[in-house]
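Subset of chains shown; positions unchanged.
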Amino acid sequence: MDAPFSLQMKVRDYECDLQQIVNNAVYQQYCEHTRHEYLRSLGIDFAGLHNRGIDLVLVRAEVDYHYPLRSGDRFEITLRVEPKGRIRFLFHQAIFLLPERRRIVTGVFHGASLRNGRPALVAEVADTLQQASETT
Amino acid sequence: MDAPFSLQMKVRDYECDLQQIVNNAVYQQYCEHTRHEYLRSLGIDFAGLHNRGIDLVLVRAEVDYHYPLRSGDRFEITLRVEPKGRIRFLFHQAIFLLPERRRIVTGVFHGASLRNGRPALVAEVADTLQQASETT
């Protein structure tokens, strides 16, 4: 199944560690950036929400590391959202080496909406993500 | 049950993101640093191994985010190792806010030993981690 959203990026050398491969924490940054760009594409501004007391946060991450990225590698990060009720959202993500599309990372990220630091239904977020999950 | 190894650290402001909390990927860096210091305490030098063609890598991470760390917070990261056979190792880790020891993050990190990029039994690693898991 095609993912409804994806970004293409390129490894930056400072993201590689002394094993000469991209550091494990960096894949999570790649996935976060992709989630935020996805939200932005739906009209949800992560930084703007924060300034109104609304935060989208991770509550759980499950990441499988299949194969490493290295200096100079180009890759694609995919995303598909799956609402779990109105406050929780699963983001299914994967990273593929380009051009051969070898699978690098598979991740499932469990997000939640908070208002003033507590789990809360945020209608504008819940409606948008519900609609996005149905149309893709 | 007490964890057999732990480090105390303090949040650095550059680790906080625009939500004014420690960025999700940084907790994984904290856990990695703790694993490497643990290995070092057992006489296993991560960088030295790499230069001999041996790499210890993550194959899977499961991270639960319970509560955020903020600017100025002190915290403790704990670690307990559990061998799964001779090539795979589970690292059970947790982060606690100090001094009240509120739980911040719980993580299970699945590591594996590689030789020249392929999963391989590395006796010096397997024996050391087996012994460490039995004596603690």
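By written order: A and B. Residues from 1 in each chain.
Assume a residue touches a chain if its C-beta (ideal position, glycine included) is under 8 Å from a C-beta of that chain, and two chains touch if they have at least 3 such contacts.
These numbers were taken from a predicted model, which means no experiment stands behind them.
Note on stoichiometry: the full complex in this file contains 4 copies of its one protein sequence, with 2 placed in the shown coordinates.
Quick note on the criterion: only the chains that are shown with their structure count from here on.
Chain B is reached from chain A by a rotation of 180°, derived from superposing Cα atoms (nearest 5). We define each chain's centre as the mean of its Cα atoms; on that basis chain A and chain B are separated by 23 Å. On the chain A side of its complex with chain B, the touching residues are 18-19, 23-26, 28-29, 32, 46-47, 50, 55, 57-65, 68.
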